[in-house]
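Heads up, one of the protein chains got dropped from this complex, but the rest are sitting where they should.
Entry: subunit A
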Amino acid sequence: MGQTLFDKIWDAHVVSSNEGFPDILYIDTHFIHEVTSPQAFDGLRTRGLPVFRPKQTVATADHNVPTIDQHLPIKEELSRYQVDMLTKNCKEFGIELYGLGHPYQGIVHVIGPELGITRPGGTYVCGDSHTSTHGAFGAIAFGIGTSQVEQVMATQCLLQSRPKRMKIEVNGTLQKGVGAKDIILYIIAQISAAGGTGYAVEYAGDTIRSLSMEGRMTICNMSIEMGARCGLIAPDETTINYVKGREFAPKGEEWDKAVAYWQTLHSDEDATFDSVLSFRAEDIEPMITYGTNPGMGIGVTQHVPQTASFEAKEQGSYKKALDYMGLHDDETLLGKPIDYVFIGSCTNSRIEDLRQVAEFVKGRHKADNVTVWVVPGSKQVQEQAIREGLDKIFDAAGFPLREPGCSACLGMNEDKIPAGKYCVSTSNRNFEGRQGPNSRTFLASPLTAAASAITGKVTDIRTFLSESELV
C-alpha cells in the first residue's frame, strides 16, 4: 500500500519504535528563541548535560525585541534580561545565535526558510506553535513545550506518537483579491479551531500548488490554529527553486543528490488518509475574523452569526466572544471603523507580503484615524524592502517600515494595541488580549489590511480592483 508524504518523512526519522512507547523521532534542526528556552538550558545545567548537537541548533531573538531603535539597549528590563540570557546560554552551550544586530536576525519561522535551513524531507521543531510554517517545504515541523525543548537539546530527538493523517484539497481558481491567508482563514472557519487536532495535515490540490512558497508558508503557519499537529505541502519546482542558492542550502553534488530525494517526496496515489476534505477556491471570499479564536471567521461581506444558530451549550462562550469584541448578532463588519493596522508576524511578513502591500498602497495614503505598523519578518526582508525602495512607498503612504520581530502579534514587546481599540492584523491569533490587554483583533490578509488602512474601516479589497491592475 502507498504511503503518505507525512509517513515517508516520519519513517525516515524514526530512531527506534518500541511497542507501548512513543517513537523516538530524530530532529534535523532545532530552532530556539529567548522565551521558551531559558528553563530548558537550566534543566541541562541541573542534569550536567551539554547540548547534544549544537550545530543542529539555531537561535534568534524575536518575541521580546522592540521594532524601532534596535541598536539601543532594550528598554523593558525583563525583556532585556531574557534576550541577554539567550546570548549567555548560546555562548555557554556553543549555539549559533542570530541575535539583535545580526544580519540574519528575525522571526524564527522567517529566517529558517530564507537561510535555506528549512528543506524538504526534514524534521524541525521549536518551542513555538507556529513552527508548522516550515511544513510548507514538504517537511515535518511542529511546536513543542519547554520540557521537550530540553529533550531535543539533550538528545536531538523527541518522544512522539505518530498523529493521524488528514488531506485538505483546494482546487479551482481564486477570485481576484483572494490569497493564501484567505484560504487558510476559510478552511479554519469551515472546520473550527479544533478541527485538525490530532492530525498531520497535507494541503493539496491545484490551488495550493499554484501558490508561491510565501503563500504556502502562510497556509502551513496557521495549521496550528485548527489544532493540527503540523501542516505540510509536497515539494515541487516552486520549492526547489526557492531553496536553491540560499546560504545553507546544499551545493554542488550534494544539491543534486538532495533534489533527487526531494522529488520522491509526495503522497503515493494509493496512500490512505484518516480524513480527506475538499474545498473550492471559487467559494473563498476575502476573509476576516470577528471573534476571539481563528475559527470565528467570515467572508468580508457576510454577517456575524446569530447566537441562536449555536447549540445551547456553546452560546455562553459565543456571547462572551462577541461582548469582548464589542459586536452583536448579525452585524456586518464591512465599513466598521478601525484604529490600527498591523502588517507583520510569522504569518505575513515576508518580502512577497511587503511587495504586495507596497504595490497596492503606492500613490495612496492611510486614513487619519488609523495607525499603521509594517514589521518585516527579518533583517534580510527589511534590507530587501529598502533595496527595492518599498520603504519610500510605505513612508509616503503613512505605513512606516519598522525593524524585524514578532511585534504586535503577541503583546509581549513594546508594540501593543491599546485597550478597546480595533486592529486589522495580518497575524494569526485573535484571542482576547493577544495584541495587548483588551485589544480587539480582526485577522485578515495583507491586502485586506492595507485596503482597510487606506479607508480607515474594514474594507473589501475587491472594491479597489477596478482601479488597480496590481492585484
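Simple rule for what comes next: a contact is a pair of C-beta atoms (placed from the backbone, for glycine too) under 8 Å apart; a residue touches a chain by one contact, two chains touch by 3 or more; residues count from 1.
To be clear about the criterion, contacts and distances are computed from a predicted model.
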| item | value |
| --- | --- |
| Name of the absent chain as recorded in UniProt (options "Thiazole synthase", "Sulfur carrier protein ThiS", "3-isopropylmalate dehydratase" or "Multidrug ABC transporter permease") | "3-isopropylmalate dehydratase" |
| Given A:Met325, A:Val372, A:Leu410 or A:Leu443, the one touching the chain that is not displayed | A:Leu410 |
| Identified contact with the non-displayed chain, of A:Thr4, A:Thr29 or A:Asn64 | A:Asn64 |
| Residue in contact with the excluded chain [from A:Thr87, A:Gln175 or A:Thr197] | A:Thr197 |
| Among A:Ser16, A:Ser210, A:Asn241 or A:Ser309, the residue in touch with the chain that has been omitted | A:Ser16 |
| Contact with the hidden chain (one of A:Lys251, A:Lys320 or A:His365) | A:Lys320 |
| Touching residues (missing chain, whole complex) on subunit A | 15-16, 20-22, 24, 26, 35-36, 38-39, 42-43, 46-47, 49, 63-64, 78-79, 81-82, 85, 127-129, 143-148, 150-151, 154-157, 159, 161, 163, 193-194, 197-198, 224-225, 227, 229, 292-293, 295, 313-314, 316-317, 320, 410-412, 419, 429, 431-434, 437-438 |
